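Every protein chain except one is present and positioned as in the full complex.
Chain naming follows the written order as A, B and C, and within any one chain the residues start at number 1.
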Amino acid sequence: MTDTLVRPDTAPATLDAADRAALGDSVRRLLADRCTEADVRRIMDNESGHDAALWRALVELGVVGLTVPEEHGGAGLGPVELELVMEEAGAALLPAPLISTAMASVLLDGERLAKIADGSTIAAVAFVGAYDWAGRSDVRVAGDRLTGTARFVPDAAIADLIVVAGEDGVFVVERCDVTITPLPVFDRTRRMADVAFHGPATRIGDSSCVPTARDIGIVALAGEQAGGARRMLERTVAYATERHQFGRAIGSFQAIKHMAADLLLESESATSAARDAARQLAEGSQTKDAAIALAAFACADAFVRVAKDGIQMHGGIAFTWTNPAHLYLRRARSGAQLLGDGNHWRERYIQALEAQA
Amino acid sequence: MTDTLVRPDTAPATLDAADRAALGDSVRRLLADRCTEADVRRIMDNESGHDAALWRALVELGVVGLTVPEEHGGAGLGPVELELVMEEAGAALLPAPLISTAMASVLLDGERLAKIADGSTIAAVAFVGAYDWAGRSDVRVAGDRLTGTARFVPDAAIADLIVVAGEDGVFVVERCDVTITPLPVFDRTRRMADVAFHGPATRIGDSSCVPTARDIGIVALAGEQAGGARRMLERTVAYATERHQFGRAIGSFQAIKHMAADLLLESESATSAARDAARQLAEGSQTKDAAIALAAFACADAFVRVAKDGIQMHGGIAFTWTNPAHLYLRRARSGAQLLGDGNHWRERYIQALEAQA
Amino acid sequence: MSSGITDEALRAEVAAWLADNWTGLPAHHESFGRDPRSEWLAKVRDAGWATPRWDAEWHGRGLSNEQARIVERAFAAVGAPGAGQDRSNLWANTALAHATDSFKRTIVPQLLAGEVGMCLLYSEPGAGSDLAAVRTRANKVEGGWRVTGQKVWTSGAAVADYGMLIARTDWDVPKHRGISFFFLPMKQEGVEVRPLRQITDESHFNEVFITDAFVPEENLLGPLNGGWAVLQTALAYERSVMGDAARGPRSGAGGPKGDYSLLGLAQEAGRLDDPIVRQDVAQVIAWRVLNKLNTQRAKADMAQGTSSPIMSLGKLAMSRILHEEARVRTMLLGPESLLEGPEHPRAEDANFLSLNAYFTSIGGGTDQIQRNIIGERVLGLPREPEIDRTIPFRDVRAG
Partner (left out) sequence: MSSGITDEALRAEVAAWLADNWTGLPAHHESFGRDPRSEWLAKVRDAGWATPRWDAEWHGRGLSNEQARIVERAFAAVGAPGAGQDRSNLWANTALAHATDSFKRTIVPQLLAGEVGMCLLYSEPGAGSDLAAVRTRANKVEGGWRVTGQKVWTSGAAVADYGMLIARTDWDVPKHRGISFFFLPMKQEGVEVRPLRQITDESHFNEVFITDAFVPEENLLGPLNGGWAVLQTALAYERSVMGDAARGPRSGAGGPKGDYSLLGLAQEAGRLDDPIVRQDVAQVIAWRVLNKLNTQRAKADMAQGTSSPIMSLGKLAMSRILHEEARVRTMLLGPESLLEGPEHPRAEDANFLSLNAYFTSIGGGTDQIQRNIIGERVLGLPREPEIDRTIPFRDVRAG
């Protein structure tokens, strides 16, 4: 078996440069219209953290089914396009279960896939066992039955279907068969829940797709972080250009200017890492494990740093709730714990390099 | 047994503030006169790295016998005064075996001590076994015989006496009974040699004083590093004030000014750490292990950072051999490996904190 | 100045006074606004312990610095507040040094007893790092001035009786030379206080909207248009205490506090066997301890009459400590750090700190401004050329 493609059984199409640019543009336009800062704040204050109308618009644009094969009603595209879309999602702080559905798209089969693509099902993915990076979940598999609790499952509270992925295989469980406990989260643009299992579950596959699902998740998240970092830097540079102190734009002071230069290096490096990981995953490169690991920590670290230093560069205005800077920091912090933290992925990176050598 | 004082059997005198200031002044004056940059470069280029006349002057000032009890012809002072003297030594990049003789003063007995104080003997200390932090030496003890090689022993090539300190006790070996191989070193103000033992050795004590000898070494080294950092910062600030580019002193640019502010924090913290470790060692404080460990890594890191960033702040002029900036970096780098590196002492620090808790 | 009393006699007198008078305070008190401890503080003031270094005219005893510390230590030993305000009370010091005679006779005793609530009206939306760019205007009218403008980052404004205000009184001179300093009465129409929501979702600060508010002539401190110098002395008081004063995690249940709290958290979280964690925890604790050692050394230097460069480093040091501690706390907690709210106090601490660290690194002068100050005033590096220092404020570009 190979885990080099999004799905072992379908080769993802790859758009040419012009179509790729058009895809990015269309997502950017949609989000500029439907996912403004005011929209983000409104959705944050929702109990569910979800906006069904916005999700519907994303379905219609084909973004939700982006990596679902065409035969199941999706766009049949791959990691490269997913990463591109996620850069826009990150820039706009889009509160929507795109990473979850992208990971689920790798794990689900025929009809369930079609329902992801047409928007009638939202799926959340719980990694368990060896794939639960921090070892917080205690889900046990006995035959086709699941018990125990999966912790910190993104988007579980709005999911119709919970996909459980671990070394014992892939299972789906209907919402009605689990107990979902939404968690109070620091980043309200990315909701989490604990999911308790009481037995009923359907095994839909072995564990062979699980690494790819996680890799797709990393690529999507890395794209989000690269896009978030870039937008936060743009906002900060714009503010530093317009804000005057001591009769000068604060961006003319070396203290601010030099921080901005360092952040550009972070943000551009994140973009390079995310895109390279996407490309290597799409191509099934021999060195993709290293590329994925690199993107995982480089993009997370970059987004946190750009958001952190960006607030500092703003000064007092960014210490207020009404300024959006802290929303980027919250998003950066949540992403940095989602599928493994920096130390975890630096360790996996060096393991991958050792394996390559 | 107690290892809270310099020697278990002698309480070190402590000078009052005025006498302490006078001691510092007298050392500073001597070094300003006899250990100029030109002197340091001349001694660096010596084969031995040693200047007997300068050493003699230090003996006469009482610096060499500073921590030797008065009954053996020393000044009978303690870690606090040693630290103070070493700040001046570090500032002047003094190439002289002061740390070695201070450590030896803790380990040696009556007549040998007197010969340290009167300058007729130079002693080098080789930590072996559990006290060899990096585990590079392979000295074996069989009864009163020593075999194997102690590596990276500071000042061994000019020593009359090698003091071997480990968990099996303290031994002295005459120069004529060992093979000394001087090592080519990056910091030529601090020479090292490998010392091969061929049997003959005299046991002069058990291991009870060994930790104190190492602690005294750390305090002396920390003082040197704090003094070196401070002087390097002063030089850098002076250059940044006098050097003009773009019609302005470069120190008026935030890029330089803000680095200088950060370095002041490093350099002042190093001074605080070194003095606190000296005080706690002198007082036999319950928390002295933590204080020693803190000084060990804080002062080493601070000196390296001030020297490193100081070169950067100078610009091209500091990339030349004739500018003394690199001499500070060399000295900082050698000190950082002398009695344990930063990671080693951070680990020991947290062990000390655990033991305190 | 020598008061003629011996150290022993002074020690005995203050001990006896405390024995007679000190019975403790109500358990809870709010630190802004009118001080509920006023009754006690008035007693301390009247006994001469509030301001032992000042003359009797100002409720003091004309003691030397050394003797005043005897008084302070005696109060500290029993936990009684109120002594030594001649060093610590920003408001009273500022008023005594700069207020008109008539005003300070009224206000200084009240300030020493905490009978009036105070707030600071310095920063504006357009004047943060650059306080001299304030655009709040005070126009001369009969008997005083009429003030209009907007202030931000004001603590305690809602319960304050006076605000220490800087406002522009001359627009046709360079910016530092057209500012005056006032005690603005807060309880009047024309002063509106709105809470400011912080990124931590708390509201410790306010915006203050001032519209045609009146400040009487006698409430001017220092000369008209000489407010910049008054402000500098007031800011110096603040800065000298800032390094120690950074606020820690807000939760009461987040494990042991203080310099070594990270060690406890690492242990609790079962992470203390990880060598990487051990290095990071050691480094953050080390910075905390070094900052404390620096401060002790600075205080010792100052006691000996030497000026110390170290004091000004405290705030900058604390800023690095807090941001780095937030990072390490987050690393220790892993996914648990995604949570917030009172049921997750350790996560709450880590997240709160990750945001509240900016209170130290931005508030009261950003780290960048702090580095300027250290570079120029401590290390003596040359100032940056200031393009707006010599032109009339009207012509300065703002935004």
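Here is the rule we go by: a residue touches a chain if its C-beta (ideal position, glycine included) is under 8 Å from a C-beta of that chain, and two chains touch if they have at least 3 such contacts.
Remember, it's a predicted structure, so these values are computed and weren't measured experimentally.
When the whole complex is considered, the residue among C:G24, C:G79 or C:P385 that touches the unshown chain is C:P385.
When the full complex is taken into account, the listed residue touching the unshown chain is B:H326, out of B:H50, B:R145, B:R203 or B:H326. Among A:T147, A:T181 or A:S272, the one in contact with the hidden chain is A:S272. Within the complete assembly, A:D262 is the residue of A:D19, A:E37 or A:D262 that touches the hidden chain. Considering the whole complex, the residue from A:V172, A:I216, A:A298 or A:A325 that touches the absent chain is A:A298.
Check B:S26, B:S285, B:Q337 or B:Q351 against the missing chain and you find that the one touching it is B:Q337. The chain not shown here touches chain B at positions 134, 136, 151-152, 183-187, 192, 242-250, 253, 255-256, 308, 311-312, 315-323, 325-326, 329, 333-334, 336-337, 341-343. What chain C contributes to its contact with the hidden chain is residues 274-276, 279, 385, 387. Looking at chain A, the residues touching the absent chain are 17, 237, 240-241, 248-249, 251-254, 256-258, 260-262, 264-265, 268-269, 271-273, 275-276, 294, 297-298, 343, 346-347, 349-350, 353-354, 357.
The rule we apply is simple: only the chains that are shown with their structure count from here on.
Centre to centre, using the average C-alpha position, chain A and chain C are separated by 43 Å.
Put simply, the C-alpha centre of chain A and that of chain B have 52 angstrom between them. Multi-chain contact residues of chain A (touching two or more other chains): 253, 255. In chain C, the positions touching at least two other chains are 368, 371.
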